[in-house]
Each structure stands twice: as C-alpha cells, then as structure tokens.
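The next block holds one structure in the form of structure tokens; read it before the comments.
Removed from the display is one protein chain of the complex; every other protein chain stays in position.
A, B and C label the chains in the order they appear, each numbered from 1.
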Amino acid sequence: MRSAPFEHRFRVALHDTDAAGVLFFGHLFRHAHDAYEALMAHSGLPLDALIRAAEWHLPLVHAEADYGAPLRHGEQVRVTIEVLELGQRAFTLGYRFALEDGREAARARTVHVCIEAAAGVSRPLPESLRAALAPYRSAASGD
Amino acid sequence: MRSAPFEHRFRVALHDTDAAGVLFFGHLFRHAHDAYEALMAHSGLPLDALIRAAEWHLPLVHAEADYGAPLRHGEQVRVTIEVLELGQRAFTLGYRFALEDGREAARARTVHVCIEAAAGVSRPLPESLRAALAPYRSAASGD
Amino acid sequence: MRSAPFEHRFRVALHDTDAAGVLFFGHLFRHAHDAYEALMAHSGLPLDALIRAAEWHLPLVHAEADYGAPLRHGEQVRVTIEVLELGQRAFTLGYRFALEDGREAARARTVHVCIEAAAGVSRPLPESLRAALAPYRSAASGD
Partner (left out) sequence: MRSAPFEHRFRVALHDTDAAGVLFFGHLFRHAHDAYEALMAHSGLPLDALIRAAEWHLPLVHAEADYGAPLRHGEQVRVTIEVLELGQRAFTLGYRFALEDGREAARARTVHVCIEAAAGVSRPLPESLRAALAPYRSAASGD
C-alpha cells in the first residue's frame, strides 16, 4: 500500500520563458528542485536545515528531462513527484509536469547520493531520510 | 479610502542562494516581478495575456532595491506590493520583503512605461490598466 | 576524418553557485546551451537569427547530465561539444565540462528536433543545419 504522489504547483513566470516564447528547458530543473524541496520540507527534513547541519549531503549525480508540450507564460503547472528507486546509497525521484487540462508537458528524473560531509565520502542513506521518502515510492519501484 | 497592499509569498529556494549562503541580490528582482505578475493576474490583466495580445507593453525603465537583513535558504518571505505613483504615462510599484517575524529584509521599486506595440512609441496608460492598479495605490501616492 | 570538438569556456560565477557552495545542478544546462549557441554562431547559423526568421525551430525533446566533481565558484571550465547523432529529423549534442587540471566534472546531452514554425509539425533537418553540425560529429557517431 502506498500514498499518492506528492504535489507541487507553479505558474510559468515571465522569467521562466525565453525569446522562443516558452519555458527555457533548463528552468524545468529549477522547478523540479522546488518540488523536491517542498516534499522534503513536508516530510520534516527541509533541505535548508540539512545543508546547515552539514552532517550529510544529497548531491545529484544525474538529472534528465523529456519535453513534450511547450510550457507557456502564465500556464498553471502541477508537478507530481514520486520516489522511483530507494536504494542503499542512492535514490531516484521522478517528476511529471501536467498542464491544467491534465496533459503531460514534461517528465524529469533526478538521482541523488548521500555524502558524509566531513569526510566527503559516500555513505548509506540515513534512516530518517528513508522514512521521509518511503511514503512516496511509486508502484513501479517494486516495493 | 484604499485597500490593503497586495500580498505574495515565496520560500527562498536553494537556487535563490549563492555560495555566500544567502539570496543572490539579483534574484530579488525575479521575486519582485513574480509579485507584480500575481497582482496583475489577480486584477484581471495577466501579463501573459498582455504580451500575447501585443497591443501595448509595459517595459521597465528603472528598477532598484535596498537590502537589509539577508534572506536565507528556506526562509518564508511575504512580499507586499503597492502602487507608489500612477501617472499619465508611467507607474511605479513599491515592494517590501518581510521575514516571518515581521522584520523587513529588503525593499524594491520598479518604474514601468507604456508602449504602443506596433509603433514602438510611448502612449498614455490604458484605462483598463489604471483601473487594475488603482486599488493598490499607497497612502504616500497622495491620491 | 573529422575536426576537433567545439570549445567554449566559462568561469563559475557567484550566481551559478548555491548555499551548498557549488554550481546548482540546473545551471549546468544554461552553460551547455551557451556552448550550443556559441557553436551555432560560429557555424554561421546563430540561434537568435533562426528564432527571428521563424521558419523552423529546434526545440529540445530531451536533456540529461551526469555530475562528477563539483564545480566551485571561480573555477575555469572548458566545455567541449560534439554532435553524437545527426539523424534525419533529430540531432544529439554531447557536452563535457572539464576543470583546469583536465579532470572531467560533468557530462551532458541534449536531443533536438526540427519543427516547421508555421504548421508546428516535425520536418527533416534543413541542409544548412546538417552542414553546420557535420564538422562536429563525434567519432562515436559512426560516420
């Protein structure tokens, strides 16, 4: 049994667009990261507190996106985010960007590892992090 | 008699900050513009529709900000926006950025003119725009 | 026989970094796109002229990056860009981001299609574009 994906919403701002009239592709990752920050804050592990505590960090080792429909200035976008993989030392988040009419405009995926801040070396995902992410595992994650 | 200033809220995202640990000063203008877009959408004149209609535009001719307290990652910020001046051919918006405890972290000001899109020349502010902005005139605007 | 990859350089600016002290992952795509714009301008097909001509566009349908070493504020970065695939209706660019000591810090890949601007439908890559990209085909592209 699992809960629904986490939701985050934003409106495409003028500064998100470029002279081609639609969201500049690179800015999608800014919005994906906003959704990830919102999920972590909602789960009691806000990224700002993690960065300030400086015990362990969650750097990205991979990011990717597929673009379908263009995202136009003013459009309301619903981001749903799921945990696609929750491994021993890494986790993968999946994001879907949907327009108001429900059409999917884009997908993204980010892969994060865990680093012991002092030593700068990889470490297993802390239990607090596993607990925060577990409710958002996707059906596809096989758990 | 006048209504209260318009409000807009945001949370300082990781990508808003820089290696000095606080919001990069230039990003304040992105958030000021988001507040302006929210006010215009709320007033029935969303900027995206204005840009697509391409009859008249509202380019900025001046922008400025004063920075007090630093804006840290994760901080909840309340932006209040008022119309400081509503002239024949230009208007000035004033923004205050307050932290959760009410302290003012920054102020900004933007000055906009109105341009006939086809001819590219200055024109008086359309009545629809004056009507949209009028409710947000500040006491200091002397009206 | 093929020519060398195209090169583009940048210095990690303060606004590229975040409170974690290194380049925010999403900004890598901004720099990748700058390298792509530089290649296109160098090849006689500057993107700004293409967008203004509005005959055909080259929207991205996929973007991805792998992050190795962190990119720190002030670091000089050399981007090399190659054409990994040059198909009938799409092309793929590959980017490597190297530090001054030669170590690879990141890789990225973008996939672009060609769209007839008026009709909004896919079209074969124009010959002028094929000619502009051909010199940068990678050995791995099998041509």
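Methods note: a residue touches a chain if its C-beta (ideal position, glycine included) is under 8 Å from a C-beta of that chain, and two chains touch if they have at least 3 such contacts.
Just so we're clear, the structure is a prediction, and the values are computed from it rather than from any experiment.
Engineer: Taking the whole complex into account, name the chains on display that the unshown chain touches.
Structural biologist: A, B, C
Engineer: Which of C:L47, C:V77, C:L93 or C:C114 touches the chain that is not shown?
Structural biologist: For the chain that is not drawn, the touching residue is C:L47.
Engineer: Tell me which residue among B:H62, B:R89 or B:R103 touches the hidden chain in the full complex.
Structural biologist: If we include the chain that is not displayed, B:H62 is the one touching it.
Engineer: Taking the full complex into account, what residues of chain A touch the chain not shown?
Structural biologist: Residue positions of chain A that touch the missing chain: 14-15, 17-22, 24, 26-27, 72-73.
Engineer: Touching the absent chain: which residues on chain B qualify?
Structural biologist: These residues of chain B touch the chain that is not shown: 19-20, 24-27, 29-30, 32-33, 48, 51, 57, 59-68, 70, 110.
Engineer: Across the whole complex, list the residues on chain C that are touched by the chain not included here.
Structural biologist: Residues of chain C in touch with the missing chain: 11-15, 30, 33-34, 37, 41, 46-49, 51-52, 72-75.
Throughout what follows, only the chains that are shown with their structure count from here on.
Engineer: Working from the CA atoms, figure out how many degrees chain B turns to land on chain C, in steps of 5.
Structural biologist: Rotating chain B by 180 degrees superposes it on chain C.
Engineer: Just by CA atoms, which chain is the most central one?
Structural biologist: A
Engineer: Measuring centre to centre, with centres taken as mean CA positions, what chain is farthest from chain C?
Structural biologist: Between chain C and the rest, the longest centre separation is with B.
Engineer: Looking at chain A with chain B, do both copies bring the same residues to the contact (over half shared) or different ones?
Structural biologist: Mostly same residues: over half of the interface numbers shared.
Engineer: Can you compute the centre-to-centre distance for chain A and chain C, using the mean CA position of each chain? Integer Å is fine.
Structural biologist: 24
Engineer: Between chain B and chain C, what distance separates the C-alpha centroids? Give it in angstrom.
Structural biologist: Here chain B and chain C have centroids separated by 34 Å.
Engineer: Counting only Cα atoms for the centres, state how far chain A is from chain B in Å.
Structural biologist: Inter-chain centre distance comes to 29 Å.
Engineer: Hey, what residues on chain A touch two or more of the other chains?
Structural biologist: 30, 33, 48, 51
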